[in-house]
Every structure is written in C-alpha cells, then in structure tokens.
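Okay, structure first, notes after.
Only one protein chain is missing from this complex, and each of the others stays in its spot.
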Amino acid sequence: MRRTAIFLHLLPLLIPFVAIFSCGLLITVLQSFGLFMFSYSYEDMLFAYKELASDDWFFMSALFSLYVATAASLFSLFIGTIFAYMVWKLPARYHSWTMIYKIPLILPHIAVGFIAFILLSKTGVLSSISYQTGMIDSFESFPGVLYSPYGIDLIGAYIYKETPFVMVMVYAVLCRFDRRRIETAVMLGASQLRIFFTLILPFIMPVLNTTFIILFVFTFGGFDLPFVLGDSYPGMLSIRIYEYFFHKDIVLRPVAMAMLTCVFLFSLLFIVGYLKVSTRVEREVRKL
Amino acid sequence: MRWLIILLSAWSILCSGAVSYADDAFEALAEQAKGTEVRWFMWSGSPTINTWVDTYVAKEVKKRYDISLKRVSADAAVFVNKLLIEKQTGKDKGTMDLLWINGENFKNAMENGLLHGPVAASLPNYRFVDPAAVEFDFGYPVNGFEVPYGRAQFVFEYDSAVVASPPDSFTALQKWVKENPGKFTYPRPPDFTGSAFIRQAFYALCGGHQQFMQGFDESLYLEKRDALFSYLNDIKPYLWQEGRTYPKDISALDTLFERGEVLLNMSYHQANAQSKILQGRYKKTVRTFVMTDGSIYNTHFTAIPYNASNKAGAQLVANFLLSPEAQLNKNNPQNWGDFTALDISRLDPSMQKAFASLDLGEATLSLAELARSAVPEIPSAYLELLERDWEKKVLRTK
Partner (left out) sequence: MMRLLSVLALFFTLFVFPVFVLVIYSFSSSWSFPEILPESFDLRSYRFLLAHKADIGLSLLSSCAYSFGTIIVTLLLTILPAKVFARVSFRGKHILEGLFLAPALIPPMAFAMGVHYMFIHLDIADSLVGVILVLSLFSYPYMLRALTAGYQACGEKYGLCARNIGASSLRILLTVEIPLLLPAVIAGGTIVFLVSFSEYFLVFLIGGGTVPSYSGYIFPLLNSSDKSVASLLTIIFLILPILLFITVDRLLFAVYRNRGLM
C-alpha cells in the first residue's frame, strides 16, 4: 500500500486522537506545572512534583496499585485461559449454554465492588455461611478480607470481573483455530498437556499479551471498583488522585495532576516496553 | 399629635406599598418561571431525602408554579469545581439552577464569584427566618447569597438493647473505646460527618468553642491542635480495624452500625435514628444521645449559580423549600426528619402548634435537650486545616 493510502486510512482515527485525547492530556500535564490553573499562579512550577517526591504515601500507594494490578491480571489470565479452553473443547452445540460466565462482564465495576462488599464484609454473606457451618463462632473471627492490607478483596473482585473478559478474548481467537491440528496431534500420540502447550498456547499468545496489557493498566488506574469496595492503607493510587482532586483545596490541584501525569507516563512506558519485548518473543516463537 | 398620626399612617402606607411591591416582583418571577424546568444539584446518597425531593417537593412546585423539578445527583465539591471551570471558560448559560450547599463549599464558591445573589431577603418566606441565626455559614458571611433550607445538629446513636449506657463525654469515650476495642470508629475526614466529629472533639479537648469564634487565628490553632491529635492517636489502636483505615463516608459507617459491627454511630441529622427505625433499617431500640461537651449545629442552604439558566424558577423553589408547609413536612421523620431553619416564633399560631405537635419519635432527643447542648460551627478556615492535619497526623502515623 502506498504511503498516502496508509495515511488516509489512518486519518479517521488520527484526527480525534490528536484533537481530543492528546490535547486533553496536554492540559492535564500543563496544569501539573501550575499553568491553566484558573486564577491561581505559582512561583514554583515544580512545586507539585516536589510535593510528591517527599510523600511516602504516594510511593506506597503506587507500589500497592502495581501489586494489585499484577496479581489480578495474572490470575485472571491464567484462570480465564483455562476456562476458555474448557468451553471451546466442549461440543460446539453446547458452547452457548456456558454463556453464564459472561455475567461479570456485564456488571459494571461499581456493581462488582458492591457485590464484593456484601459478600466479604465481616457481617456479610460468606461470614454468615461460615458461622452456620460452625467454622467461626462470631463475626469477629471472620478474617478481615475487606480493607486487607494485602488487597485480597480488591484482587478477588478484579479477578471476578476480569476472568470473563479473558475468556471472551481467548475464545474468540480459539474459534479460528483449526481443530484438525489437534486431531492430527492426537493421532500422533500427543498428550492433552502437550497439545495445549505446543499447539494452543503459541496460537493464543498474541491475544494473551494484548489482554494482559489492557488488564494490567486498567487495574492499575481503575477507580470505580476500589472506590465502592472501600479503601485501606496505603490504598490504590486512583483514590489518592480523586481525593486530591475533589476533597482538597483547589490550590493543590496541580498535585493531583502531577500524580496523573506520573500514572500516564508509567502506563506509556509500560505499553511501549511490553510491546517491544512481546514482539521479539513472538518472532522467536514463530521461527520455531 | 396630629402630625404623628399622619406620619405614622404615611409610613404604614409606604411599608405596605413596599411589601406589596416585593410581592409583585415575586409574582412576576412566578409568571416568568411558569412551565419551566429547574435543575437542582444536590448530594443524593440518601434514598430517603431523594424520595422526599422527588415526590413531595416536585409535586408541590408543579402544582403551585407549574415548575418541573429535576434532581441531579452531585457532591457539593464536584459541582463547585464544575462551576469554577465554567466561570474560567466564560460559560454564561450553565446547566445548574439550584444547589444544596454549605460550609467550605459555600466559601469556595463565594471566593470565586460563583453564586448569584443576594437573593434570600427578596423571598417572601424569608420573613419567617431570624436573620441573626443565618448570618454566618461556618463563620463566613452569607450576605443573602444562600437561602436557608434546614438546621442540622450533630448527634450520636447507639442501640439501647446492646449498650447499657453510652459514653457521654469525650473523656468517657476514650475509656469506653479501650474497654470495647474494635467497636467504634468515625468516617474519614473530609467526609462531612467525620469532619464534624473531629471538630466536636476539638471543642471538647481544647477548651470549648468560644475562643474560636473571632475569625481564624493561626497561632491559636497551632497551640491547641496537639491536644486533639494526641487524643485521636491514643484511641486509634482501639478503633475498628485498629485505626489502620476508616469508613470512607457516613454511609459506610451507617452500614457498619446497622450490621452491628460497631456499637456507636454518629449523624449530622437529629432525627436520623427515628427515620431509619421507621424504614426498618434500625432496630426499634436505637436511641440518640449527645455529649455533655456540647454538640455542633449548622444551617444548610440552597443557592443559585451565577450562570443558572432559570434563576426565576430556582428562586421559586428555594422559596417553597423555606415555606412553613414544606419545612413542616420535611421535619417529620416519616418523610425526612431534617429540622427547620425557620424561627418558630415568627410563624402563625396554627403553624406553631403544628410544629410543636410533631411526633419526632422515641429515638429523637427533645428539642429542649438539643438546644441545651447546641454550639455553633467553627470558621471554615479551621476546618480545612483540621482535615489536612488529621490526614498527616493521624491517618499516616503508624
């Protein structure tokens, strides 16, 4: 395809991308330097960043968010792939019966946070069940899953929400897989495990990579779910940003913007870095 | 003597003329607003309040003035921010007509010129209000830019079937918390109620409210705050979740209390307990109490943004909310339970009787008792510092 043709094809996306998305981001970044800040002017343009650099809570919150994002994404990917494979291996006419797995996909993050809250709180449903089955003798002995400093409640809620997403993505790709290759492999004497690792996995690897990126960065910066589920210490970064934004004096707005800028830069670096690594790996795998 | 009579009659004619002129102006507003829509931006975290607004208020303003009231859910801090941006970008026709606002949000709005006014004094129902009572909002002069809506007072709640005698002062609370670890907490500032709790403690531990009433004094604040924060840090390990984390807002604390995870609750609404009992959310044995150190009260208001598209309609709604009928209906715990901002002594005798015979319910404290312990709110500059320092000195400290 010629250069101009390529460019024209990309234009419908390029224009809104630059005009809306990039400009919006630019204003955020500029505000973090104290510009475009209504009637306020700041002598020190870097005051927001200096504020952040000396803030322990910011760093701890960032690390916590990274940890939750990694754990939730990896687990979802793992479980989701296995489940998708299980569904795909069923006879074709039964595939639509398994549709119930898509329920968490439909629920918005705020609803999932709400559900996790009712289930996991010390006087919640799981606690009542444990009490009735004699596992605990009062609600105080129920483990503190909610507000856990290890983020178990957040990770669990995110896994519930994200696993079906993985399943949908992987299933869609699996449908394009030629089943005859599996039949051939079985005829040649390969075990189920071998089939999965040497035939299926490389085929779905690209979609796994993409899904991981989406899940990871979304979880890292996700706001709705932690906001409804409840915060702990140090808590997710997005909640810190929200607080600086709405609950503190407008004068401190640049600090929120600075945090957002950091999140943005990190996400960008992550995407670029991950893509570079994964394309190299894919190229190696294809050579095999 | 004759001159006096002539003077007096002339004067009374003038006054009645003035009054009827004001009423005429208001009539004109009513004409203008007929058939229009008023968008009211307010905190909508309480289904009870929402229902009251959506059914009673909306129906009444439709009936009386043919106004369609549209309630929009928005936190005060959020819509003030929105107005700020709109002002900055020169948007003259905004989408908000009426706001439910008070405290530091009002101050922020005023400092940035975001409100339309003064409007309060020109509303017919304003004559039932005691101007001295609504002169300041958290220490900031109102100047008629907000219209009184209701009066709230800070109370504590407990289940009398579970807790025999609740702590009645902050010193008693300190002891109670240590004897009942994990059974008490407060919503995290800057939640409205949590912040009020801090202020209550501040008054109680730092020598009373009088000293803070003369506007903001930074040196006074710096001198007094340590007593507060060392108290809060002292009780911290005995709080729910060992004080590592706090309920993010009053709704979260309500949930904990309703489920029995904590034994004391707090509310900035005097009749909250009764209202919840009627809805079946609280057990019938829940009761309200206040501390002997005093309980803070404040007035909450409605206001009109500078760029409201329907200022006339908004004024009509604000006026209706201030009317004795609406205030009476609001005061009933069956509907909401929020106390009136009106001065009862200025109402007609029949209205006075109606208010007096309101059944506020078993769970609500008597008006006399509430009045006895009422202390005014602190200037909002203290509030912002308290919230900021609480985060630094209590939340983040190990």
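First chain written, first letter: the chains are A and B, and each begins at residue 1.
Criterion: a residue touches a chain if its C-beta (ideal position, glycine included) is under 8 Å from a C-beta of that chain, and two chains touch if they have at least 3 such contacts.
Given the structure is predicted, the values throughout are model-derived calculations rather than measurements.
**Student:** Where the complex has a chain not shown, which of A:72, A:115, A:154 or A:250 is the residue touching it?
**Tutor:** Considering the complete complex, A:115 is the one touching the chain left out.
**Student:** For a quick check of understanding: of B:168, B:258, B:343 or B:369, which residue touches the chain that isn't displayed?
**Tutor:** Missing-chain contact among the listed residues: B:258.
**Student:** In the complete assembly, which of A:28, A:70 or A:148 touches the absent chain?
**Tutor:** Only one listed residue reaches the unshown chain, and that is A:28.
**Student:** Touching the hidden chain in the full complex, which residues of subunit A are there? Just list them.
**Tutor:** Against the missing chain, subunit A presents residues 1, 3, 6, 8-13, 16-17, 20-21, 23-28, 31, 36, 83, 86-87, 90, 92, 94, 96-111, 113-115, 118-119, 122-125, 127-129, 131-132, 139, 160, 164-165, 168, 172-173, 175-176, 207, 210, 213-214, 217-218, 221-224, 228, 238, 241-242, 245, 257, 260-261, 263-264, 267-268, 271-272, 275-276, 279.
**Student:** Which subunit B residues touch the hidden chain?
**Tutor:** Residue positions of subunit B that touch the missing chain: 39, 41, 43-47, 51, 54-55, 72-74, 82, 85-86, 88-89, 91, 95-96, 249, 251-252, 254-255, 258-260, 279-281.
As a convention for this text, only the chains that are shown with their structure count from here on.
**Student:** Approximately how many whole Å separate the CA-defined centres of subunit A and subunit B?
**Tutor:** 40
**Student:** What residues of subunit A sit close enough to touch subunit B in their complex?
**Tutor:** Residues of subunit A touching subunit B: 38-39, 56-57, 121-123, 139-140, 144, 147, 149, 230-233, 235, 245-250.
**Student:** Which residues of subunit B touch subunit A once you look at their complex with the stated criterion?
**Tutor:** Where subunit B meets subunit A, its residues are 75, 77-78, 81, 84-85, 88, 108, 112, 182, 190, 241, 244-245, 247-248, 252, 255, 259-261, 384, 388, 395-396.
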